[in-house]
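Every protein chain of the complex appears in place save one, which is left out.
Moving on to subunit A:
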Amino acid sequence: MLSSLGSAGGKSTKPSFVSYVTPEEIKSEKEHSRKEKHPDLLPGEVVFCSASTVLKYTQDDLSQRGVFGALLCTNFRVSFVSDEAPAEEMGQLFKNKLYGENDIPLSCVDNIYGGYEDKKKLLTGGLMKNKYPSKIIIHCKDLRVFQFSLTFSKEEDAKKIFQGIIHHCLEPKSLRCLFAFSYCENTSYPEMQRKKQTVMFDSVEDWTQDMKRTKGNCRLVSENRSFELSPKLPQFFIVPANVSDEDLTKYQGKGLPMWCWSHHSGCALFKTASLPLLPEDNVPQTHMEKMLTAVAHNHLYSVKTEDLSETLPTVQDIQLSYNKFKQFFLIDNTTEFWMSDMKWFSSLDNCGWLDIIRQCLQKAVEVVECLEKENTNVLIMEEGGSDLCCVVSSLVQLMLDPYYRTLLGFQSLVQKEWVVGGHAFLDRSNHLHLKDKVESQSPVFLLFLECVWQLQQQHGPAFQFSETYLTVLSDSVHVPVFTTFLFNNDSHRDSILKAESPHTQRGPLNCPTVWDWSVQFDCKAQDLFTNPLYAEKPKQDKSVRKSHRPKHLRQLSLPSSAFKTPPKKGFFKDEADSLKKILRVKRISRWMLSPSDSPQTSSSAREFYEAWQAKPLDYHGLLLPCLDGPSIRVWMQRYLRWIHDVQILGGGPVAVLSKVSEILGEVQELQRELDRHGCTLASNHKGARPRAKTAAEIASRSSVRLSSSFPFVTSRNWSFKPAIPTSLLQSLMVTGIAGNLADRADDGDDLQSMV
């Protein structure tokens, strides 16, 4: 229904109609048919408490209507089981096997509010022994919002469920309590299966392979196999060839340049946890210089360093900004939503989230420039070396190396840079709600995915994975089942999994990684992870093709003078002596400063972008993002998917994707037919792709029925009525600025012509 807008012909505005069902009615109606309802529990899942006759508000319409059902809290989730017969699940193409649309994994709970009459109060746990609010509002980390009313439940039940939810969602807990452990004890995953797909970087071979692929020429370190060198370092890693055994043991690995990726020119990207350089203490300084020399020796004796903590926002900045940003999407009611719509752009601007994304991409472009154009080794550093270093190094690799833009390549990249690279997933997401870890909570990984999304938006056909894949990956961080996101680093993972194993003699606990997507989605749903627009690298003629594909792309996207005149970059040249001298004088050469500090560097980055832009775009070559204002956008699918009022029914990107999938399906069908005809030549059957069918299937679901929030919300229970802004801004905005203009008649001659 529409509440009449602002100035409806002098009529007083009518309050929007509220349809309540009286609790008495419900109770008598439902009583007889009610029996204890449970969701289908997962292996190892235990119900802690539950309450029946809980009302879950549906936000789909403007009324305060809702559905009655039971609210449960288990060791995995908060779950609402509707009393109504489960809706036809036919539309549920994209069903998550672990949790449904009315389930909230405990780690996915972001904030809980108590609704007291008209007030909304943030709950922090540890309070209120006997009181409970009439309404619980749960904001989830995947941006869903749930509102439950406890007024119709038995007081005893209501109290129990309220306290249960508060306790299990907000109170500090031990890692052992996370659901993953009881889940894994009760399930078994064949390890080999996942091994085949994503490179896990947990073995010497994986690292050797990656170095070979990029033609890197560094030293593989396996001395940390049992974390003898440092618990902060991964089991296996790669350092510049000139790093000595002795260097490895110093400062717990701080200052040690860790190889990330080698450019085809020979130069490489390294990252490190920066050593605190105290003016009175000369020792770490000398060590740092030595390390720098080692990096420089990797290629042409040149190195550039960048301290990311000086030029990028801190993890706390990131957390603060995201906290503001996410509020725009955690919508409790429609009126609030339309109110905020008025100042949408400036609010977005003020929270700074898009700007942080831009800065990270910008930094990555600068590093790319050094590698690609100047062929200089780059060492990026920050305290800890596992937050923004991970963001920047992975972005650099995505931009430079098309392998990482494939689905498996991307997963390998996340393994390499983030999981094995030692990003403190546990602390950054604070799954355990530890009070002393509140400070370290920060969505750094999400920030990285945001940056990837921007790249993907700008260069769709370059990526094998889809927007949906990124969205799902961002959600999966908060599903406490996967080992991928549960630990702070390699040694942490190793020690916990070993300790927690129920059968120590049989080796460590075997938990699934997030890359085993079959844990969450069936094959059909997984098809939505691939991008139908992906332009696979054209296969060359067999005669021309020499080596197989996942090879590092050698073709040059930019003309680099370094190739024509090999000993480039005059200043470091061949003499290591002069290098040392320079380093001693100027401890670390910082070349990248924030744009405000040095307009020169930013204009060089601009030129770099423009030079790249002037070349023909190769989706399998270097990719650079456009960073100008309008190019950095909001990840609509992730952030708007649950908000009913902004769903474009029959529209959105899916309208295009389904069309493309459809034609792709036809192409593949024809291809198969050709192959069938050509079957006389036998074995030429590789063209039979299982994906084609589902792609066509998706398309055949008439795109008219799909909405912009596809595949996350199915529109089955939505009305086809348009959402009309409930509070249009009357003259509010213009009167201030345009003043007399607004009052003027439309036409200059109005006064004369109108009698």
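Everything that follows uses one rule, which is that a contact is a pair of C-beta atoms (placed from the backbone, for glycine too) under 8 Å apart; a residue touches a chain by one contact, two chains touch by 3 or more; residues count from 1.
Everything that follows uses one rule, which is that contacts and distances are computed from a predicted model.
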item: Undisplayed chain, where the name is taken from the UniProt record, one of "3-ketoacyl-CoA synthase", "AP complex subunit sigma", "Phosphatidylinositol-3,5-bisphosphate 3-phosphatase MTMR2" or "serine C-palmitoyltransferase"; value: "Phosphatidylinositol-3,5-bisphosphate 3-phosphatase MTMR2"
item: Residue among A:Leu175, A:Leu220, A:Leu277 or A:Met636 that touches the chain left out of view; value: A:Met636
item: Of A:Gln252, A:Thr286 or A:Gln613, the one touching the omitted chain in the full complex; value: A:Gln613
item: Selected residue (touches chain absent from view) among A:Met200, A:Leu413, A:Leu664 or A:Val713; value: A:Leu664
item: Subunit A residues that touch the omitted chain in the full complex; value: 2, 4-11, 337-338, 341-346, 348-350, 354-355, 458-461, 464, 530, 532-536, 538-539, 541-542, 595, 609-610, 613-617, 626, 628-631, 633-634, 636, 640, 645-653, 655-656, 659-660, 663-664, 666-668, 670-671, 673-674, 677-678, 680-681, 687, 689, 691, 695, 703-704, 708, 720-725, 728-731, 733-734, 737-738, 741-748, 750-751, 753-755
